[in-house]
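Selected chains from the complex are presented in situ; the others are not included.
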Amino acid sequence: MSELIKDGLRIDGRKPDELRPIKIEAGVLYRADGSCYLEWGGNKVLAAVYGPREAIPRHIQDPTKALVNARYNMASFSVKERKRPGPDRRSTEISKVTSEALENVIFTELFPRTTIDVNIEVLDAEAGTRCAGITAAAVALADAGIPMRDIPVACAAGKVDGVVVLDLSAEEDQQGDADLPIAISPRSEEILLLQMDGHLTYKEFEEALELALKGAKYVSKLQKEALMKKYKG
Amino acid sequence: MDITGRISAVKRDYLISLAKEGKRADGRDFDEYREIKIDREVLRNAEGSAMVKIGNTTVMAGIKLEVGEPYPDSPEEGAMTTSVELPPLASPEFEPGPPKPDAIEIARVIDRGIRESEYIQLDKLAIEPGEKVWIVFIDIHVLDYDGNLFDAGSLAASAALQNAVIPNERYELGENLPLPINLPPVSCTFVKFGDAIVVDPNLEEEQVAEARFTVATDANGDIRAMQKGLSGSFIIDEIKNNIKRGQIHAKKIRKLLEG
């Protein structure tokens, strides 16, 4: 196993609490009601929102609120070994937790009997695609004018070579000790999504959570800048 | 649509108002599990098996081993795969067909707990390194659904793995041997409704739950897997508190498992 941290720096030269470069652009698609293109390290993600629109077939309609239906999909060419098109177990789980995280902030009760469809396409993947996807989806929702309590944002922390670090790269994800992706409502710091696999002591968890929150808040600023850029200039 | 089914607004209000008084409808404390029973070696064809009851929830886990090819990125290791079946036998809400997102989420969270705690010694499951390895199938079959499938399924899987054998004889590879394992993970699940957070939710409580949290810890109490679910949220202190409570519950449950 290669050394992931040398002289306090990570294999790609980042400090433990440093994010990969992030680029966010809102309103990039013509057909979608709202959209966002996001690059995060080697990840390239596109999100599109359609709705609220009538939920079909009718028997899935909820008379009290809109359904939030996120679909996370990896393009077949987005990974080293070609992925067979269509949902697998991993993307099904990510779609579910993403739908739940986004539903939290949307005023769904304003749009009974409708569905709000959030489509996330991962075009190029390099660790952290679920955080990239949620972050892009949130911008697309805002771009679509969907009323939300807050613009959610996601970021991961983890542990490599025993050190708690922010925003794992692909190599760190594969060879590291733990990954802790979270999504938050940045204003209230409520946790909308939290998953973890690996090995963390309770103390390390506290440290990682702190770092992930810090990262998420920074990304939150980038989201807002992207939306401002679209609407103000 | 989720697997819990509908609940009336009246019942929801009742459970929430009870919770405000610190009570649960079945009389338990917020921090109290239902009775847990573990039956082992209940099947003849499975390489390992266990039936776990948590209250009225019943889950069967069966372990099968097959000879297969290793994954390219771990050519000298065996492989494992975890699946959860929610057959229509176990609940009026379950439908036949391929696993739905609910079942997939449960299976993947249980899988992560087992995998990340290195419960199965996959490095001892190569037959011809790079060519043939043992594939461990952990199949969790829900038989009666009254809530908390995360913990019941995890416990059943852990118990079944404890008595699993490597079926060398069936493949003419020598004598059967015990499956090499380390210490099991233990999963602990909470749900939040209104202002209450309760451990080991029963069906009714899952039906009103706004947020769910599962933490799997190892024999040292370290965290190996976590999953927050549903569209509600937790504040940071709630998460931390859930983990600490989970560590304490896990210790007790671990005794049942090792006992």
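Chains here go by letter, A and B, matching the order in which they are written, and residues are numbered from 1 within each.
We adopt the following convention: a contact is a pair of C-beta atoms (placed from the backbone, for glycine too) under 8 Å apart; a residue touches a chain by one contact, two chains touch by 3 or more.
What you are looking at is a predicted structure, and each value in this text was computed from that prediction instead of being measured.
Per chain label, the copy numbers in the complete structure file are A x3, B x3.
As a working rule, only the chains that are shown with their structure count from here on.
For the pair chain A and chain B, the distance between C-alpha centroids works out to 26 Å.
On chain B, the positions that touch chain A within their shared complex are 1, 99, 101-102, 104-105, 107-108, 112, 115-117, 213, 218, 221-236, 239-240, 243-244, 247.
Within the complex formed with chain B, the chain A residues making contact are 60, 68, 89-90, 92-93, 95-97, 99-101, 103-104, 180, 185, 188-202, 205-206, 209, 213.
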